[in-house]
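A protein chain is absent from this complex, but the other protein chains hold their places.
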Amino acid sequence: MKIGAYLIWAATAIGVGVVVLLGYFLDSQLVLSLRLALMRWAVLIAAAALLLGLWNLLSVHWSKVSEQYPGWPYSALLILAFLVTLSLGLMFGPDNAVMVVIFDYIQLPIETSLMALLAVSLVVAGYRVVASRRDVSSLVFAVTAFLILIGTGPWLIGNGGSLQILLGEIRNWLAQVWAAGGARGILLGVALGSIATGLRVLLAADRPYGG
Amino acid sequence: MPNLTTIDFIGTIVAALLTVMVLSYLIGDNLFFRLATYLFIGVAAGYAGAIAWYHVLRPGLVEPLLENGFSTLLEPATIVTLIIPWVLIILLLFRLSPATAKVGTLPLALLVGVGAAVVVGGALTGTLIPQSFAAMETLDPSAQAPLTGEKGFERLVNVLIVLLGTISTLLYFRFSARRKPSGKADRSKLLEGIAFVGQIFIAITFGVMYAGALIATLVVLTERIQFLWDVVSFFLKG
Partner (left out) sequence: MAEQRCPMCSKMNSDDVDVCVYCGARLTPLVISSGAEDSGKADDSGTPDWLARIRSDVEANKEPEPEAQPEAGDDDWLGRLRTSGDLPPEEEPRADASKATDSTAADVPGWVDTRSPDESVEQKAPEWLKRIRARERAERVEEPQEEQSGSGDWLSSLREKTGDTHEETGMGEEPVISSEFAPDDAVSEGEAGLPEIQDLADVLPLDEIPPPEPPADVEPALPGGFERIRKPTEEPVEKLPADNDWLEAFKEAGIAADDEPASEPPVADLPIPDIHAPEIEDVTDDELFAALEGFEDFPEQEKKEDERVAFHELEEVEWMGDVELPTSDTAPEEAYPEEPISQHTPPLIMDGDASPGAADSQELDFDAIELPEWLGELQETGDKISGEAKQPDEGITPATLPAWLEAMRPIDTFRSSVEIEPVDDQAVEAAGPLAGLRGVLMAEPVVAIPHQASIGSGRLDISERQFAQAELLHRMVDDEERELPLESLPQRRLPLVRWVISLLLLLAIGISIVTGTPDTNTFPLPARVPRDLGPFFTLVDELPAERPALLVFDFAPGYTAEFDAVASVVLEHLMRRNIAIATVSTQVNGPLLAARAIERSGAQHDLVNGVDYIHLGYLSGGPTAVQLFAAAPREAILQGFFLPDELEGQTAWVSPILQDVERLSDFSMVAVITAGTDSARVWAEQAHTFMGDTPLLMILSAGAEPLVRPYYESLSPQVDGILTGLPQAVAYEQMNGLAGDALARWDGFNAGMLVVEAVLLTGAMYGVIRWLLKPRRS
């Protein structure tokens, strides 16, 4: 039974994957229709999987509260906020004014503030890089970042001068040419890796769905 | 600050408090910061569940069933658009229990298969081929960049730099090497040199990305401080 079930799962993944992949290269109406149907199913399953993930989040924190693990009051606050927001969203809809208020005055300021903390963290990290590390890559990294900042930032003195213009051009040249070359290589590498990983799944060499 | 209704007024104060609670992390980890983060996770998760139901599952599974009724269940179109997704989602619900998790493997297999195919197709047709062609830009000095307007020697140099960066970066990530009789596996000298050049290009790219992230977050920090100042000034002005 175990062997048979594995074959079914693998055959399903391979079958639907081949049909969807063929739609990138074939202009057949049948393939396109089948492809659309499969993708529609996948969209619905993804939304259901999102709900299952939220259920798992709830159960984890619920167990923390029930077992009174260290930090369980925070989990209790999380559960309370989750249930209230979900209830209001299911009751009034996500585009309701209540949800907008909750979003505007609770989620948005917290998330924005967390992003603001990132600015300080990045500056501290940059300081440590330039103060401690002395390898070539770190030197190039630090110099590039500094040039970009210098080229982007203001000039209290000599604003609009030739030096600022020169540094601006250097900044553009670094960001638009040198960085673009490296970025293209990275993108190609990412694409190759994505293709290899996807083909392994389509050939059932990897079975992340289990079985 | 414009006229604020009561809700807005209270909300603004709450937002300011939450902002301060989060920014207190600059001093050190504390109770307020944790409260604010846990509150944020709960609210975000609740909203995500609400929008997933309201904008995907309900219009895709429930409303067609309520509108068309059960009489059309046996129609091929209904089977394809309604019955099969219902069955798949019900099977997916079995993954809640470890004992019945095996039953929910079919919808996961479908989801993974479709996702893998989309990723492969997109990477192949959207990145690998176009970027490969883009890297093979002509070295004709008379050619001109359509968007940036570069031409002549400037363009030629830029093209060569981009080409060098592309090749060296790709070769940097190739870690295959032949094992020598001594047991040590090293790349050839030529490959090591090119990989070093690629490493430089990667460092430049990451430097640019770091500077850009810093700029973005500075803007956010500025906005937060400005928000707090607005609230303070509002209360100071009365």
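Letters A and B name the chains as they come in the text, with residue numbers starting at 1 for each one.
We adopt the following convention: a residue touches a chain if its C-beta (ideal position, glycine included) is under 8 Å from a C-beta of that chain, and two chains touch if they have at least 3 such contacts.
Remember, predicted model here, so these are calculated numbers, not experimental data.
Trainee: Any idea which of A:T12, A:S75 or A:Q107 touches the chain not displayed?
Mentor: Of the listed residues, the one touching the omitted chain is A:Q107.
Trainee: Give the residue, chosen from B:V103, B:V197 or B:A216, that touches the chain omitted from the document.
Mentor: Of these options, the touching residue for the absent chain is B:A216.
Trainee: Could you list which residues of subunit B touch the chain missing from the display?
Mentor: That gives, for subunit B, the contact residues 26-28, 44, 47-48, 51-52, 54-56, 59-60, 114-115, 118-119, 121-123, 125-127, 130-131, 133-134, 137-138, 143, 145-149, 162, 205, 208-216, 218-226, 229.
Trainee: Write the list of subunit A residues that the hidden chain touches.
Mentor: 23-24, 32, 35-36, 39-40, 42-44, 46-47, 50, 94-95, 99-100, 103-104, 107-108, 111-112, 114-116, 119-120, 123-124, 126-132, 134, 142, 145-146, 149-150, 152-156, 159-160, 164-165, 168, 172, 175-176, 179-180, 182-184, 186-187, 190
Going forward, only the chains that are shown with their structure count from here on.
Trainee: Looking at the complex, which residues from subunit B come into contact with subunit A?
Mentor: 7, 10-12, 14-16, 18-19, 22-23, 25-26, 34-57, 60-61, 80-81, 84-85, 88-89, 92-93, 95-96, 101-102, 105-121, 123-125, 127-128, 131-132, 134-135, 148, 158, 161-170, 172-173, 198-215, 217-218, 220-221, 223-225, 227
Trainee: Where on subunit A is subunit B touching in the complex?
Mentor: Contact set of subunit A toward subunit B: 5, 8-10, 12-21, 23-24, 37-52, 54-55, 57, 71, 74-75, 77-90, 93-94, 99, 101-120, 122-123, 126, 136-138, 140-145, 148-149, 152, 174-192, 194-195, 197-199, 201-202, 208-211.
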